[in-house]
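Note that one protein chain of the assembly has been removed; the remaining protein chains are unaltered in position.
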Amino acid sequence: MSTRNATPLDDFVAERLPAWVALRRDIHREAELGFTEYRTVAVLADRLGQLGFALRMGSEVMAGESMRGRPAPELVTRRAASAAEIPGGAAVARALPDGMTGLVAELRRGDGPVVALRFDIDALPVNESADRAHRPAAGGYRSANAGVMHACGHDGHAAIGIGVAEWLADPRSRWSGTIRLVFQPAEEGGRGAKPMADAGVVDDCTHFFAAHLGCGLASGRIAAAATSMLYSTKLDVRFRGRAAHAGGSPHEGRNALLAGATATVGLHAISRHGEGRSRVNVGRMDAGTARNVIADHCLLEMEVRGETEAVADYMEQRAREVIAGAAAMHDVTHEIEVVGQTIGGDADATAADIVASAAAATPGVREVLPVWALGGGEDAPFFMRRVQARGGIATYFVIGADLAACHHAVDFDFDEASIGTGVAVYARVVEQASAAA
Amino acid sequence: MSTRNATPLDDFVAERLPAWVALRRDIHREAELGFTEYRTVAVLADRLGQLGFALRMGSEVMAGESMRGRPAPELVTRRAASAAEIPGGAAVARALPDGMTGLVAELRRGDGPVVALRFDIDALPVNESADRAHRPAAGGYRSANAGVMHACGHDGHAAIGIGVAEWLADPRSRWSGTIRLVFQPAEEGGRGAKPMADAGVVDDCTHFFAAHLGCGLASGRIAAAATSMLYSTKLDVRFRGRAAHAGGSPHEGRNALLAGATATVGLHAISRHGEGRSRVNVGRMDAGTARNVIADHCLLEMEVRGETEAVADYMEQRAREVIAGAAAMHDVTHEIEVVGQTIGGDADATAADIVASAAAATPGVREVLPVWALGGGEDAPFFMRRVQARGGIATYFVIGADLAACHHAVDFDFDEASIGTGVAVYARVVEQASAAA
Amino acid sequence: MSTRNATPLDDFVAERLPAWVALRRDIHREAELGFTEYRTVAVLADRLGQLGFALRMGSEVMAGESMRGRPAPELVTRRAASAAEIPGGAAVARALPDGMTGLVAELRRGDGPVVALRFDIDALPVNESADRAHRPAAGGYRSANAGVMHACGHDGHAAIGIGVAEWLADPRSRWSGTIRLVFQPAEEGGRGAKPMADAGVVDDCTHFFAAHLGCGLASGRIAAAATSMLYSTKLDVRFRGRAAHAGGSPHEGRNALLAGATATVGLHAISRHGEGRSRVNVGRMDAGTARNVIADHCLLEMEVRGETEAVADYMEQRAREVIAGAAAMHDVTHEIEVVGQTIGGDADATAADIVASAAAATPGVREVLPVWALGGGEDAPFFMRRVQARGGIATYFVIGADLAACHHAVDFDFDEASIGTGVAVYARVVEQASAAA
Partner (left out) sequence: MSTRNATPLDDFVAERLPAWVALRRDIHREAELGFTEYRTVAVLADRLGQLGFALRMGSEVMAGESMRGRPAPELVTRRAASAAEIPGGAAVARALPDGMTGLVAELRRGDGPVVALRFDIDALPVNESADRAHRPAAGGYRSANAGVMHACGHDGHAAIGIGVAEWLADPRSRWSGTIRLVFQPAEEGGRGAKPMADAGVVDDCTHFFAAHLGCGLASGRIAAAATSMLYSTKLDVRFRGRAAHAGGSPHEGRNALLAGATATVGLHAISRHGEGRSRVNVGRMDAGTARNVIADHCLLEMEVRGETEAVADYMEQRAREVIAGAAAMHDVTHEIEVVGQTIGGDADATAADIVASAAAATPGVREVLPVWALGGGEDAPFFMRRVQARGGIATYFVIGADLAACHHAVDFDFDEASIGTGVAVYARVVEQASAAA
């Protein structure tokens, strides 16, 4: 593929890449959890506004009743305040009530297809490595928010989104129609896509594209469609027991911590499914108050996943039985709250072909794969299905990026050159979609 | 016992009780955890100083190297700051470095025995009930420190200590010698007595007395000696594993949360001992960061207890095996830190007789029992053994008090009239010890 | 106590002891499980008949409807056949239908009290040590029945019973009235006493005595009354799930073995009780058929115990919750069957005094204790309560015996000289009861 000649787009990417990397690092340093991306949205809105995009945000682009797994109000307040350090940020924060941190930026250029591109922007509750071998630590852009980290590359996604916006606003870009950039909060936990899809932000779209960096695909490789996106359900489980003095009257206690521990072990022991991959994880447990008091409360934050809807249903059903049984074993009560969900999605061959063709035309792309199996879940299918149900086409593709460690690890990092590759591929995808229409 | 006549002491108690109740409620509202009782000590020091007691505190009365289970520095700083609201409190806070919140108040009146009385002053990490049926909530003195509560009656102990000080400073009291009031931090967790004992604060004492309110004994009853104080060891256990994406590469994780859950279940399943009561409790568990990440850390706050040293040793030995085995099961590392300890203690018959006699002479005391079995642990025996080893005598007695709920429960409360009873008994104990010498 | 002179009884004991030891060893070698003691009863019946005792057995002395935890019919048949090797044994076996292996032997001598003595005769499902250091192994009387062992000393109890019978039938013995020797099957598991008590075999008794060898009391010591006999309930628990291929379709299985394992861990983790000793043990588990099949069945043989009825009730209630919860966790069904029970019993002071006096008069008894705390359960209280409810008096005493290993261990053995002590004390108990009447 060495024969491809550099185009104006490619020159543009080469020239702008340092700026996008700087943006990525800024967002990385100010990592924000799902539904609290106030500063991040303020930064993005500032840039997109300057580029001439029309902006909608907050309750205009999110159906509040579809929001699950909302953050603590104190955290929302704190992050909203942080937006004020960005020009225009205070106004943005006011426009994002109650954690409604979705942002939609639109640009029109005559008639043509309505192409939606989706970029997720949230970070994870991971405590970033301070080791000097971790580039963000050595480079001074390690997360300033203790316990919150961009450990999945969404900072890169956001930077790609701005890069694409810059090109599409550039007179040299060749497209007509409508471009809609969907900056989605709270992909982690499978929470942000559904409220935006339910608000109708992609209802009139002819094309929908979303992508992820990394996912085990090396730099220079592009996969036109992701398969094996796991169905998942995110659950918060609360056990309530009865406190008592652990020395004097332990029999009067009803041990919620022990119920949670029993449930945890039982959940991980749910049998594999013969018809597809299954997953279960209790990722957080917080229980009890003092060592000499029988614990009267326990919170489990967990998820189940399945390769198919049937497998996912089996896992959720069994998980509910395990939780209820563990509560009964220890004579405590329990509540289960669904706080997030992801579903599987199928790419349209036509949409995947556009990506494959765009990738093949991009310098630095050494290999284009038709499909790539994702191990994780994604909530982009909520958009994909909405578009497909109305006659549009969609795909979720993968932008290869060498990784320093696996996704969600404390020393996760990715090859920042892939931001340029991502911008170039996305830009060509839009141009080709426009040309084909 | 209706024939007892009111004495000047009894009149004094009746007159001053409302003030002591008010003091108890003030301390209750500003409940402070072990080794962070800055405001509490400031209040006590202010009153004791006004009464003419000589005060020693901080590193003068605590051996720093014996302190275990120290609190987080931020919490120490915050509570130290809170002392400033009390007259002279800022100076007191400076005199209590690094959580050394012990206070010793001494009064001399000629020659005679050296009598130590010990009062513990710390609260528990319990979230106090806000229910209107809970008197402190209805009365406006529910804990203002969220998650911290005087759920064991040490607020009452502190108030009794001030009451006794007032009487002993009163010219009507009949005693000679030296009175030493030991206000001890961090009894919960068995942490505060040993550093004070190791600092020698009771080394020259001829008599040592300590007591607890409640413990299942009704108002109007006094037990001259407690038996069955359980030996206990308090442990913090930390598991360290490896984080990984729970969907994509769960096999690369090493699940510290699951190790903690397995250990918890195994700990509670340690076999009973045939030769005496045993206890085990994991009272707190905090593990993991996010539901879709294999948890790489887990903290257990736990304790084991035994009726005898042999039973306690068996429990600790088995607990260590269970913890190490659970870590090995899940291929994670672990650390065990001893953060507190209590030991058993035997009363001297002569000391118990003094209490019995004092109690019998006190109006409102309907019954005096020779012994009462405590279910819990106590660190007062660290003082008792120190005194006894140097030829002094000691007892730990129980002041009956009707309770609204069991010790350590969120709606614990006690009959405040027992504060008066406690002052009267303690005062007579000192007078009788003095008279007998 | 060296001043006691040897009496005719003591000479008799010294002379006959070797024969009783030989009998004990014969019974030891032919150890039989509860409700299958056919050969043992045949041996006892043969000797008692020769001594002139009137014999009743089988359904005459057992209420069939009260029998629980019956053995497998094949085993009953096999043991019944083994009785034929004893003179008259075939007739005895016919008189003991369906595992009704109770035997009552009675002797009358004029008017007087009706004194019942109870001796339990069953062995345990323990695989006896073949180590040469184990005296029965070295001496050639190790159990010939694989997996069945007299590991609790009931072989000694049976031998004592015969020794007492010999003396009471001897013209030198001084008593009048009625002597009733109750040879009880199936004490282990708490199964044999209730059917005999319900059949009324002690209803007309003025006195009831039973005893145990060993129990932690050394040779030469006698305790006049046992305390702390634990209340217990013996349960068989059956889980039923669904089998499936563990490789191809594990999700179609419902894992009864995993439910049983979960229940087992949960049962052992039931909280200690603050008001008295508690016990729980799953002593046997048998589950599944093949390693590559999800197990569809699981049997747990378990027991719970408590120092008081309230503690025992707590344990049983919590155990039932744990079992039901574990079944629910794994979506399997369960059944709980009560197969045995023991209850606590209180000695009458008068009865204990008779034992104390008899013991004090017996050469070789170095110390007489008023009470001794038993750790285990006993079903003798079913007889004791029946007698006490009708105006009689009762005690359960302990005959000290040095042990080679603890009760129920594979290398359990006891000092056989204690058989002689037991005969002498029992004989004097009868004579004193007769004299006092």
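Note that the chains take the letters A, B and C in the order they are written out, and that residue 1 is the start of every chain.
Everything below uses one rule, namely that contacts are C-beta pairs under 8 Å (C-beta built on N, C-alpha and C of every residue); 3 or more make two chains touch, one makes a residue touch a chain.
As the structure is a prediction and not an experimental result, all values here were calculated from the model.
> Among C:9, C:282, C:315 or C:351, which one is in touch with the chain left out?
That would be C:282, which touches the missing chain.
> Give the residue, chosen from B:143, B:178, B:255 or B:434, that touches the chain omitted from the document.
B:255
> One chain is left out of this view; which of C:160, C:257, C:332 or C:368 touches it in the full complex?
Of the listed residues, the one touching the omitted chain is C:257.
> Applying the definition given at the start, please give the residues of chain B touching the unseen chain.
Against the missing chain, chain B presents residues 248-253, 255, 258, 262, 265-266, 269, 271-275, 294, 314, 318, 321-322, 324-331.
> Can you list, in ascending order, the chain A residues touching the missing chain?
Residues of chain A in contact with the hidden chain: 265-266, 268-269, 271-272, 274, 277-279, 375.
> In the full complex, which residues of chain C touch the absent chain?
124-127, 147, 188-189, 215-216, 230, 232, 234, 243-250, 252, 255, 257-258, 260-262, 264-265, 268, 279, 281-296, 298, 301-303, 305, 374-377, 406-410
Criterion: only the chains that are shown with their structure count from here on.
> Can you check how far apart chain A and chain C are, centre to centre, with Cα atoms defining each centre and the answer in Å?
It comes to 67 Å between the two C-alpha centres.
> Let me have the rounded angstrom distance from the C-alpha centre of chain A over to the C-alpha centre of chain B, please.
A distance of 49 Å separates the two centres.
> Can you tell me which residues of chain A touch two or more of the remaining chains?
In chain A, residues 248-250, 252, 255, 258, 262, 265, 294 touch at least two other chains, as defined above.
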